[in-house]
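Note that one protein chain of the assembly has been removed; the remaining protein chains are unaltered in position.
Residue numbering begins at 1 within each chain, and the chains themselves are lettered A, B and C in the order written.
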Amino acid sequence: MSIFEQRESAIRAYCRVYPVVFDKAKNARQTDENGREYIDFFAGAGVLNFGHNNALMTQAVVDYIQSDGVLHSLDMHTTAKRQFMEHFTETILKPRHMPHKMQFMGPTGTNAVEAAMKLARRATGRQEIVAFSHGFHGMTLGALSATANQYFRGAAGIPLNYVSHVPFGCDAQQTEVSPEVGMESLTQLRTMYADSSSGVTPPAAFLVETIQAEGGVKVADKDWIAALSQLAKDVGALLIIDDIQVGVGRTGSFFSFDDLDIDPDIVCLAKGIGGLGTPMAMNLVKPEFDQHWLPGEHTGTFRGQDISFVAGDVALNYFDNDNLMQTVKQLGEQMRQTLQPVIERHAALNLSGKGMIFGMDTGHGDRAKQIVQQCFDAGLLVSACGTGGRVIKLIPPLTIPAADLTAGLAILIDATDNVMMQEAA
Amino acid sequence: MSIFEQRESAIRAYCRVYPVVFDKAKNARQTDENGREYIDFFAGAGVLNFGHNNALMTQAVVDYIQSDGVLHSLDMHTTAKRQFMEHFTETILKPRHMPHKMQFMGPTGTNAVEAAMKLARRATGRQEIVAFSHGFHGMTLGALSATANQYFRGAAGIPLNYVSHVPFGCDAQQTEVSPEVGMESLTQLRTMYADSSSGVTPPAAFLVETIQAEGGVKVADKDWIAALSQLAKDVGALLIIDDIQVGVGRTGSFFSFDDLDIDPDIVCLAKGIGGLGTPMAMNLVKPEFDQHWLPGEHTGTFRGQDISFVAGDVALNYFDNDNLMQTVKQLGEQMRQTLQPVIERHAALNLSGKGMIFGMDTGHGDRAKQIVQQCFDAGLLVSACGTGGRVIKLIPPLTIPAADLTAGLAILIDATDNVMMQEAA
Amino acid sequence: MSIFEQRESAIRAYCRVYPVVFDKAKNARQTDENGREYIDFFAGAGVLNFGHNNALMTQAVVDYIQSDGVLHSLDMHTTAKRQFMEHFTETILKPRHMPHKMQFMGPTGTNAVEAAMKLARRATGRQEIVAFSHGFHGMTLGALSATANQYFRGAAGIPLNYVSHVPFGCDAQQTEVSPEVGMESLTQLRTMYADSSSGVTPPAAFLVETIQAEGGVKVADKDWIAALSQLAKDVGALLIIDDIQVGVGRTGSFFSFDDLDIDPDIVCLAKGIGGLGTPMAMNLVKPEFDQHWLPGEHTGTFRGQDISFVAGDVALNYFDNDNLMQTVKQLGEQMRQTLQPVIERHAALNLSGKGMIFGMDTGHGDRAKQIVQQCFDAGLLVSACGTGGRVIKLIPPLTIPAADLTAGLAILIDATDNVMMQEAA
Partner (left out) sequence: MSIFEQRESAIRAYCRVYPVVFDKAKNARQTDENGREYIDFFAGAGVLNFGHNNALMTQAVVDYIQSDGVLHSLDMHTTAKRQFMEHFTETILKPRHMPHKMQFMGPTGTNAVEAAMKLARRATGRQEIVAFSHGFHGMTLGALSATANQYFRGAAGIPLNYVSHVPFGCDAQQTEVSPEVGMESLTQLRTMYADSSSGVTPPAAFLVETIQAEGGVKVADKDWIAALSQLAKDVGALLIIDDIQVGVGRTGSFFSFDDLDIDPDIVCLAKGIGGLGTPMAMNLVKPEFDQHWLPGEHTGTFRGQDISFVAGDVALNYFDNDNLMQTVKQLGEQMRQTLQPVIERHAALNLSGKGMIFGMDTGHGDRAKQIVQQCFDAGLLVSACGTGGRVIKLIPPLTIPAADLTAGLAILIDATDNVMMQEAA
């Protein structure tokens, strides 16, 4: 019996899907200890936008370590942090005229969401936050309250209050839910907020993903999210965009909302922002809300991770010009076109996505599980998401070589055809 | 105006106490960008038990990165993780006959505490958790509910329910609270739990630190914490030890409770466990409770940080023999003896601690602030903790050179004498 | 200064609208201490369906008292209670094939609602209850959570959790809210309940009035409430009908829902059920849910009020034949026809209602206040309800003499015309 079976908690999960021991990794490939290579369409759950062991970043990090750069700095100033903040300001914020402050916290997505929720409540003096069906925001108690999936919620052991869930407004790609539902829901909320006898008062914030990645790659309808942003403004609520999984270039521009007509008060970033897969989380907060923080009110030991500042700084180079983002658009288009025939072959399937994140909705968790399994056996790492795990999520590194992308898609198509045909038989 | 002033959130705190930009760090010294060196008695808030840029660890990490080892692995198996788990099992768990499972989660202390609280509630079907006055457990909503300090609690913006606070049982070093208070409180709880008409029912867990580091270096009374452990057992509640700041060698043995007569069901570790200051968190959970987890119920993107596994594995070498722990006891004794005269010189001062963590209670937050300031000016990094920041916490790296320790203590004593004499004048 | 001004709490309200001291009352008239008579279209907020000091009832009560009948009996058996229960069973329950048990509790409507909410939670093991915009259910904490009006909710001083509010489905009489809104909302709920990733789970119960009396005399759409009843059944939630204000004959039959296609699991009764205006509350509970109660789990000192049993027994005589209910229908029709012209004269006005409860929506609270004031000055008691007090509620005793009804309506019409014309001027 391996040490994992002997001593690792029963909660372990991905290792059950991929029952090997990984040893090496490079760009879009992981290699197990027996030397078998896997094409990676999972990318560390959306962390590794720039591939495993991106050579530009590993070099910078090794240099930094070897020069005895500060590795752990809480919220003290360091030269590495300054470099990251300046680069981020010049490359990302200024061109978008975003006046936002940068807040660093415990370096995980859930910590970022928790900080955003606190600040919204603080700044408005309201308690309720509105989140959305199929939304995923993390596992600590505050963020978990905003996460929709009952599997995760059930583990809390206490009631999850102060967050209410309303329907997410999917765009037309999504066939599971009608696109009108989201708009009706916003209209209903607006009516209720305006009525002092409705039993419902305006919230501190709306917390939303532009693409619900864990929720099944549900892409927000453009009109719906614009209406949501307007509703927030009208009722004095903050708009918090959780861009943790689909930000940092995943959709073809730095933020997932660069082509949307919204005005986020807080943007939560984590996952890809540290470049190399080392932890980092950062909220962008409009100054008028940021000023509600008192020094040190929301702390976190690992909020200054200089390896992540260094690698994250290198990652920002990808956004100094349009090259990578052009590639993302092209490869994303290739993914869609390559998958279209298999979707059309099997009526039960549906494809949705944007940039280089796609979800293939198989209709059933068991079906998706079989496809994931066959892909793994054939050397491709993919993972299921959405209700009951029915959607296969495709999030290869943005830097994936064309050949790997092609090979991976071929594996996926074969596995899908196999499973669908076995079912039909 | 620097980028920090322009763009960093108003929540930044330590950088206000140490208003320089740090560039390099090595063992017990940090160097700012102007080349000024500071002796570090703060150690990254208790993370850097083995010093900044511990050469054994940086070498291992650089080798690992350069070999394209997997850097980010969620809860997939990796060779680095296996090595860490096997080493931890052999060096730490087996010699103590601890059957505990290892659970990895989002790599911050607060995530570890959240997971422990969830599991205790899950395993018992109870909701309430009892925490203690002056306890500090983190900033995310669940952990924050257990944190006692009103400054942090006030930032939540919503009520903090399902955790109640009772007095912590300090040992005799602590003069702020009488040692009987803790025992009386346990007696009172035992009576109430036994009485179905008391309005109070037994909790899911007691969540406690053996030394309240942030709370002002309050050391638990040995009899009290043994009685607490027994009470937990008697009423079917879990005992959760938050060893995040004072575990991993800080007190002179790996766990802070190695010399206590308690039987923790869950031990929360973070901070020092990753060796080098990169994030990692791990709960040790008795198998009978761990089995209540379903796969993936409490996730976290960064729960597999292989740099931390590699550096943490090197750190475990320090526990394969007694050398470092002997040193900790000696240096700790040196700290106590060196500080004793200044404590005796000024009636308002009090010293408490164990191993290499000490708190000098100055009686007032303003006084402590002045001492911290004068230390910084003289080249020593210390930080205040406790109610209103009245306690100066001393947690140098366990690997601090004797000369640095001596020099740092001298600076502290001078600053203290200065401030106390100015006040008297 | 009167004793009321000196010593009565600032919370007093109706006495501010009717600033006289009442002395006598008979059927549809109240007389103040100066001998001035008022026609009563308010009927004790819907309590006095059978008029003030109904002679049949006062005689029975006086006889009962003079014979030393038990006046206060908690939930002991008394002969008066037996008589009431047998009469109620024969006259009300059996003809409707209702298997419901009768539960008596603290004799106010809010206590009835609290008991119903408890039992629904108990029987389902769920916590959330769904109530509706503009719903009114009482002032104690549980019932208040279900009450929609922010004016009342704001007085709680703590968060009101475990109840969520969704739009009430008004019928076409109501012009404030479109009738589709209610149906859309039920569809949305059904979808969310069916989806384990929606963030919303089925509730313990739906708590609803068939006519929202305090909410502004909003009559539920017949199709909507049938769909709600079906939804409850489909998702395993209880349907609780709060018939406290509009039951006991107000709408032209004993229950307000006798002509609706719904199947209530619990019916809450109070107000009119005690006949004479002495307190009584009773829930009707389906046996399969009632069995979840343990003896004495929900107590209340005044749950056995024998004066109310005696008078309530006499009141049930009105339901042994159809006479009174026919009258209610006729008088109600007279009210509607008499008021129709004034509604049509003033575009801002709207009328809604059923049986002998009507609401004249004036569009503004200030306008309604003026009309109420002018009515009072002219000798008619009416009261405002609905959002901001914009709706004038008309609930005369069901036993009102035709002449009083005619006279009262004339006063109301004059006052309304006056106020509307003054505004126009």
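Going forward, contacts are C-beta pairs under 8 Å (C-beta built on N, C-alpha and C of every residue); 3 or more make two chains touch, one makes a residue touch a chain.
Small disclaimer: the values here were computed from a predicted structure and weren't measured.
Interface note: of C:111, C:185 or C:352, the residue touching the hidden chain in the full complex is C:111. Among B:20, B:62, B:192 or B:294, only B:192 touches the chain that is left out of the view. Counting over the whole complex, subunit C has residues 2-4, 6-16, 18-26, 30, 33, 44-48, 52-53, 58, 61-62, 65-79, 82, 85-86, 89, 93, 101-111, 114-115, 117-118, 120-122, 127, 138-143, 145, 151-152, 154-158, 161-162, 204, 270-271, 276-279, 283, 285, 290-291, 293-302, 305, 307 touching the chain that is not drawn. Taking the complete complex into account, residues 127, 131-135, 147-151, 153, 159, 161-165, 167, 177, 181, 184-185, 188, 191-192, 195-201, 215-216, 386-388 of subunit B touch the chain not shown.
The rule we apply is simple: only the chains that are shown with their structure count from here on.
Of all chains shown, the one whose average CA position lies nearest the global CA mean is A.
Rounded to a whole number, the gap between the C-alpha centres of subunit A and subunit B is 31 angstrom.
Measuring from the averaged C-alpha position of subunit B to that of subunit C gives a distance of 59 Å.
Multi-chain contact residues of subunit B, defined as those touching 2 or more other chains: 158.
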